[in-house]
Each structure stands twice: as structure tokens, then as C-alpha cells.
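Here it is: the structure, laid out below.
Heads up, one of the protein chains got dropped from this complex, but the rest are sitting where they should.
Let's look at chain A:
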């Protein structure tokens, strides 16, 4: 057996995580030096698949860049479906790095659109990414426009899975019409539809809006059902942040436990957007637990000051890129939401 095969076999026996990625990286390096282009391509595609779900966008993007180049170099050598499917993820993850300019993200989305059109795919995933990027930048008019385009475009085999699309719809209504969002989410919560990320993320999304609406018991249920789904998983840092926010209002000690459990992963991320959400949740929790924060089992440099600094500096970077104050506003919004939630919970 070749060395790279041994590595890949070891990697296959590991659960998805950094250890697995490291072994695969080494195997891919070997395949590159052996100039085994086909194997290097397919192993990279596997690798991207894992890296994306672990929130390792920077690794996935680099690997994808190589694959896309090979695909373009020899049209017909590699099946287009897989790489075009992966491209959706890449286009989404690129948005999460503030150092990547708006122009580059738009160029990438345009490239995705062009390729989908050339291959005869519907533009549904493209419209969703456009909506997502506009929404994240705080351009609500543009976001609305692309949401409607997304709804009108027919599904095809390049569309996100049904569970994900359902979740997209839920996320659209969550802030404006909780009742409708609950209706839409029913089939997800009842287990009729689901995938790797949905409804794990959906439960987290419902926590604060539900609590804010005064449905305390229901919010607890979402926590108790939703958190175990991601407790031992990597790649769910934004959802963990939401669970921490919820617990900050209802059970601070438990919130601190979650913080300690997931902090190492959050610290290791390059995706600044995910870090922003986690650090923001952590900094608000720190305000609540005051002196008690020194008893936490976390790295020494992670203090309240450090966290607020990080949050501010990431927000500045994103706002600088986007040319507005959307992230600054997000900080205020989260604080306001938590304040509104507190009013719904009777002090224990």
C-alpha cells in the first residue's frame, strides 16, 4: 500500500475534525508530488466537503482553487456536477472573511452565475447567495429582491436540499413573523426533512425570537433538543453562540460551561464572521458573570477586555469592507434582544 493510501485510511477512521484534515493534507501533498492529478482532485473534493462543514473555509477555498483550475484546464476530465455543487459552498464561505473585498465576492458570484448558465443549471443557488451576501451587508432592499427571485426560480438538481431550502425560508420569516416561521419549521422539527446541518442550526435560530415572544418553555425545549445535536460536533460555532446567548438569559452557569467547551474551536477559526458571533456572545456573558469569570477553565489571554476588543476589531474590518456600520449595529441589536428577553424571564 502506498503511503498516501495509509494516511487516507487513517483519516477515514477519524471523525471529522482538524486531525482528519491534517492527515488528508499530508496525503494530498504526496499525491501532488507524485503528480497523481485525478486522485489529488478527488481527495481534495472530499477534503473540501469535510473542511466546509467544519467551518474551515480558508482551507476549503485553497483546495477548491486548485480543483477549479484543473477542471478548467481539461474540460471533460472531471464531472462538472460535483465541482459546481461545491462552488456554492465556496461562494458562501468567501463572504465570511473581511479581508476579501466586496468586489472579489461579487466577481466570484458572477463567475458562479456564468458557469451555472453555461451548464444549464437554474440560478436558484446563485440568487440565494446574492440574498445572503446583501443581507449580511445590511442591504435589505437588495436582499429582498434576491429572496423573491430565489422563490420564483424553479428547483433543479443544483438546488440546496429541501431541508436547507425550508430553513432558508424559516430564516426569512423568523424576525418578521414568528408564527409563520414556526409553521414552516414544523416538518423540520418533526423529522420529516433534515440534512447534515438542518434542523441542528434551526433550533438555535429559534431560541432568542421564541424567548423574546415570551414562550419560555418552548425556548427551553428548543435548547434541550437542539443543543445535543451539536454538542459534540465541530463547525457549528454560530449556533453555539446562539445557545450561549439564550443561556446567558436563563442559566448563566450552563452558559459558562458551553463557553468553556467550545472556546478552543472558536479560537482556532479563521472565519472571522463565526468568531465575531461567538466572541460577542462570550463578552456579554462575561459581563453577567463578573468575578466568577476568573474561575473558568480557559486560556489566560481570553479576558473580557480581549473579547470586546476582538469583537470591535472584527466589526470594524467587516464594516470597512462593506462601507457601512452593519456590524456595529449587530452588536447593539444583539444586546437589545437579550435585554428584551430578560424581561420575559422571571428571576429565579
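As a working rule, contacts are C-beta pairs under 8 Å (C-beta built on N, C-alpha and C of every residue); 3 or more make two chains touch, one makes a residue touch a chain; residues count from 1.
The rule is short, and it goes like this: contacts and distances are computed from a predicted model.
K.L.:
When one chain of this assembly is omitted, its UniProt record names it as which of these: "Imidazole glycerol phosphate synthase subunit HisF", "Molecular chaperone HtpG", "Sugar ABC transporter permease" or "Penicillin-binding protein 2"?
P.N.:
Of "Imidazole glycerol phosphate synthase subunit HisF", "Molecular chaperone HtpG", "Sugar ABC transporter permease" or "Penicillin-binding protein 2", the absent chain's UniProt record names it "Molecular chaperone HtpG".
K.L.:
Quick one: say which of A:22, A:117, A:148 or A:313 touches the chain that got left out.
P.N.:
A:22
K.L.:
Go through chain A and note every residue touching the omitted chain.
P.N.:
Residues in contact with the chain left out: 3, 12-19, 22-23, 25-26, 29-30, 32-33, 58-59, 61-66, 68-70, 72, 94, 97, 99-101, 104, 107-108, 111, 189-192, 221, 224-225, 228, 232, 270.
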